[in-house]
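All protein chains but one are shown at their positions in the complex.
Chains: A, B, C, D and E, in written order; residue numbering restarts at 1 for each.
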Amino acid sequence: MQTHKAKRVEIIIERVMERRLTEAMTRADVTGWSVLPMLGGSGRSGEWSREGQISRGTGLVQVVCIIRPEKLDPLLDQVFSVVERQIGVVSVCDCEILRAERF
Amino acid sequence: MQTHKAKRVEIIIERVMERRLTEAMTRADVTGWSVLPMLGGSGRSGEWSREGQISRGTGLVQVVCIIRPEKLDPLLDQVFSVVERQIGVVSVCDCEILRAERF
Amino acid sequence: MQTHKAKRVEIIIERVMERRLTEAMTRADVTGWSVLPMLGGSGRSGEWSREGQISRGTGLVQVVCIIRPEKLDPLLDQVFSVVERQIGVVSVCDCEILRAERF
Amino acid sequence: MLDLAADNLLSPIVLSFVLGLFAALARSDLSVPEAVAKGISLYLLFAIGFKGGAGVAAHGLDPRLAATILAGLVLSFALPFAAFGLLRVLSGMSRIDAAAVAGHYGSISIVTFVAATTLLANAGLTAEGYMVAVAAAMEAPAILSALWLLSRGDGNTKMDSDLWREILLNGSIVLLLGAFVIGMATGQDGLDSIAAFIVSPFQGVLCIFLLDMGLIAGRGLRSAGVLDRGAVAFGLVMPLVGALAGLGAGMLLGLSTGGVMLMMTLSASASYIAVPAAMRVAVPEANPSIYLTLSLAVTFPFNLTLGLPLYLAVARIMTGG
Amino acid sequence: MLDLAADNLLSPIVLSFVLGLFAALARSDLSVPEAVAKGISLYLLFAIGFKGGAGVAAHGLDPRLAATILAGLVLSFALPFAAFGLLRVLSGMSRIDAAAVAGHYGSISIVTFVAATTLLANAGLTAEGYMVAVAAAMEAPAILSALWLLSRGDGNTKMDSDLWREILLNGSIVLLLGAFVIGMATGQDGLDSIAAFIVSPFQGVLCIFLLDMGLIAGRGLRSAGVLDRGAVAFGLVMPLVGALAGLGAGMLLGLSTGGVMLMMTLSASASYIAVPAAMRVAVPEANPSIYLTLSLAVTFPFNLTLGLPLYLAVARIMTGG
Partner (left out) sequence: MLDLAADNLLSPIVLSFVLGLFAALARSDLSVPEAVAKGISLYLLFAIGFKGGAGVAAHGLDPRLAATILAGLVLSFALPFAAFGLLRVLSGMSRIDAAAVAGHYGSISIVTFVAATTLLANAGLTAEGYMVAVAAAMEAPAILSALWLLSRGDGNTKMDSDLWREILLNGSIVLLLGAFVIGMATGQDGLDSIAAFIVSPFQGVLCIFLLDMGLIAGRGLRSAGVLDRGAVAFGLVMPLVGALAGLGAGMLLGLSTGGVMLMMTLSASASYIAVPAAMRVAVPEANPSIYLTLSLAVTFPFNLTLGLPLYLAVARIMTGG
């Protein structure tokens, strides 16, 4: 099966920033992404959990975004402009994709 | 700690296709997988969100499947036969696993 | 954009073991992780699904943990001590991260 | 008639829908969690099915039951052809999209049905309890017609036996019919024992559900750009065509005023639960934005606000009820 | 007795369970979201605990309370040994699996308890309010017995202090007892202020919960291949053994007819919430399909349909109630 090289960018970010992040991604000409829920986690700002939460201010999501390698740098620039002051984690890994014409 | 090379296949697909996909995976002799929920996303067919949805026709899931490298090709063939006409994204990355005897 | 090499460890484990796992991770001096929900899956111990579940004994989560490469071995040792007798899957892949000073 | 429409527009149910619509259009972050929306829809299906069954138990089996279900099946089979024809005339959408949309209009919307029973109750009317069974019967046949329309086109539809089971045993049909049977089996005693759950709070729960429907419809409207004018016109005219067919059937069957009104409502409403799921599997090429937006953001609001009081007024005139 | 069984079989509660069972076996996609199922189980625990506490407040503290709780503790400790013995005779399952299963049958199923109180209420009977506290007391001790049985085997069980806290402070025990205390503290006034929430809609909510239990049990039955015939026989016989033990205890304690019936029910029922979680941690080698299928798909349906009316009939005869 024919596959193509791509980058998988995974961004953990607060839910309140989700829209701002995806808008920044659109500015980097990236229009495909997926948002995954998170149950909780721990980091420098302590532990958190989504259980029973009612506050809109707490909780994180993971935004996953698969792109052609050449789009990585512009994307990271845009992503960084959003996450700069916020808590959150950005990681990138190499992957292979089917149907590259879709990206 | 002893680790072994493996492939991590991640398939984003509509929920209505989940069973068909896992059945195809079983045909490729792959019997271990996990299904993760998704909150929303964006792609060529526009944006979607799981919030407040009641329709069974909308919404995607992510199926994750870790396999020995030699099983990759048969798996992708089967996966492709299912996702061919559907929306969805298939990506593969290299990973290392503990307890390879389980795969 | 400046990135740094890191490892992404993904551990699929029963929910009842989550706290024990994160405590073991803390012993390996790893204090950043995220927990993602899972809807269901299949493995050597059969299929399971989270739908309609009320039992606290069923169901898995995925714990994701991004670390500097040098922390991998101590982490895997600790993780292994917890998952040893349990069902579950541990995989590691290479990735690049922004803001390495945070890890 | 105007009074009725005004009353309906000022009911908590319709206003809750409007509130959701407004919130979504204003891009408020108001939202109902998916699990809650699903939970409420289970509640509504269970309650409406049970009450229908208890109604049948109370009045005894009606010889018209079988004939009415048969009429429902026929309507569900036939309406997609009318819809398809109308769409080809009115809108420029592709043949595939038109067939997929047509399938939705042969099937039914259970919330529209529920809103209609509420309107009836407020007007002091009741209907044949078995109309719930008719609703269940009308869910699936339209899918067949849509697939037949499609197979005459590019012949690329995928219809496997799994899909059959999924369609006929989809959760909402099973729960609606199952609750109907339970209601029939346990009768008035059963109803009494759970009335404080399925009867008294029903209208309030429906408000929250319609708030959610408004939110979804509002989000849909934001992507209404996928619809050409003809498609929108179709979404407003087709319910009237369906209602007319339902009226004919109801009169022929000799149903009560309430029964005729419900038959009109079922025929006039369009699916957004069972049919989209089937279409995604069988015809992934059809654009879901088109059929979901038409069904949820055009036809549903139309029926809820103007259609239902109209159908009731017409049913009253025609049956002298 | 036969009347009672028939009445019970035709109650909305049991029929809802059957509907769920049927839907799962027919592979319908009907499902209850996990969050909704958990929410309902919180509701049931809160309601049943509160009502029990308010009942105690109404009748004053009964000297039998302490003795009854003690009896519950003893039964929960002792029944796993009977279960283990029976299993070793009837089934070929491994020692580890047998011990894990045995732990489930010493503990209790709170929904079975709830269904029993509903049956009592329909029969015009009440029971001692503190039976709720007995239920809570019986949840955990059986886990100890199971672990002791295991340690005599391969000696590989992992029992740390965390596990202790998890078992004794697991959510369902804390909520049940907490609501019991609140009910006792606020008494009839408290009950009146929230009766429209925890009393009137209770049976209806229970129907939805049992629908979900039916769905889970049905899915479990599809994997019933893990059970040999002897195991299935055990799942039907063990409740009777437990009920007999509960009957003896209830008679000795001089409980009311309702109280004896509930004591039988608690002893006859098997856990599927607290014990599985503890077993996954302490004995991961035991196969969860075996103990969950037995508890949920064999014993629970048996108790719900045939067991409960039987226990009630026996309790009536024995107490002359």
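FYI, a residue touches a chain if its C-beta (ideal position, glycine included) is under 8 Å from a C-beta of that chain, and two chains touch if they have at least 3 such contacts.
Since the structure is predicted, the reported quantities are computational estimates derived from the model, not experimental observations.
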Interface partners of the hidden chain - shown chains only, full complex considered: A, D, E
Contacting the left-out chain in the complete assembly, out of E:A24, E:L90, E:L125 or E:A179: E:A179
Which of D:A23, D:L44 or D:L163 contacts the chain that the document leaves out: D:A23
Of D:A5, D:I208, D:L240 or D:A313, the residue in touch with the unshown chain: D:I208
Which of E:G190, E:G230 or E:G248 contacts the chain that the document leaves out: E:G190
Contact set of chain E toward the excluded chain (per top definition): 33-36, 38-39, 42-43, 46, 50, 165-166, 169-171, 174-175, 178-179, 181-182, 185-186, 190, 193-198, 201
Positions on chain A where the hidden chain makes contact: 14, 16-17, 19-20, 45-47, 49-58, 85-87
Contacts of chain D with the absent chain, listed as residue ranges: 10-12, 15-16, 19, 22-23, 26-36, 39, 122, 200-205, 207-208, 211
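Simple rule for what comes next: only the chains that are shown with their structure count from here on.
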Neighbouring chains common to chain B and chain E, by label: C, D
Topological distance between chain B and chain D, in contact steps: 1
Greatest separation from chain A - chain, by CA centre: E
Centroid comparison with chain C (C-alpha atoms), farthest chain: D
Chain C and chain D, separation of their C-alpha mean positions in angstrom: 45
Cα-centroid distance, chain B relative to chain C, in whole angstrom: 19
Multi-chain contact sites of chain E, meaning residues that touch two or more partners: 29, 31-34
Shared interface positions of chain C, touching two or more other chains: 36-37, 93-94
Full enumeration of touching chain pairs: A-B, A-C, B-C, B-D, C-E, D-E
